[in-house]
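Complex shown without one protein chain; remaining protein chains in place.
What follows is chain A.
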Amino acid sequence: MEFILEPWPWYVSGFLIALVMFLLLMMGDRFGMSSNLRTLCTICGAGKKTSFFDFDWKSQKWNLLVMIGAIIGGFIAAHFLSNSSGVDISLETIKDLQQYGINSSENSYLPTEIFGLYSIKNIVLLSIGGFLVGFGARYAGGCTSGHAISGLSNLQLPSLIAVIGFFMGGLFMIHVLFPFIF
């Protein structure tokens, strides 16, 4: 039981992610979470104006159910399967973050300085972050699950290009833009 309550090691998690992908393939579907964002647009009525969203969203109901499962999974993991909410990041990372005034890694799962305080700056940051994720994922035709896991597993060159892009964007944000933001 103690093992479950501690943060899980990378090899256990990597194995379980591959299992999730396998189960979805065996169900006759594909592992890809960002498609749900498009389906949500369609449910909100975006298909009336824009052909990209004009499809039968019920054909994607299965993926919405996976998404609802992911929400339930987060609830179960946080409330019943964890004995602390801190994240075990490296000492170097902790030091770097202190320069930005972010000190919450030991007792919080997300930086409370960004996610726990509804200041205008934080709302703007979360909005821009979300926008870029949604826009970029659809432009690139997939996100971490669709490209980095499913696509690379299937030796797809487009997915490799997308993953290189993910890293270029991420590195630029953290090494070039963060000093201006925080």
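The rule we apply is simple: contacts are C-beta pairs under 8 Å (C-beta built on N, C-alpha and C of every residue); 3 or more make two chains touch, one makes a residue touch a chain; residues count from 1.
Keep in mind that, in the parts below, contacts and distances are computed from a predicted model.
The protein name that UniProt records for the chain not on display, among "NADH-quinone oxidoreductase subunit M", "histidine kinase", "Transporter" or "Acyl-CoA desaturase", is "Transporter". Contact between chain A and the unshown chain involves residues 4, 7-28, 30, 33-34, 36-38, 40-41, 44, 46, 49-50, 52-53, 62-63, 65-79, 81-82, 87-90, 92-93, 96-97, 105, 109-111, 114-116, 118, 122-123, 125-141, 143-145, 147-159, 161-175, 177, 181.
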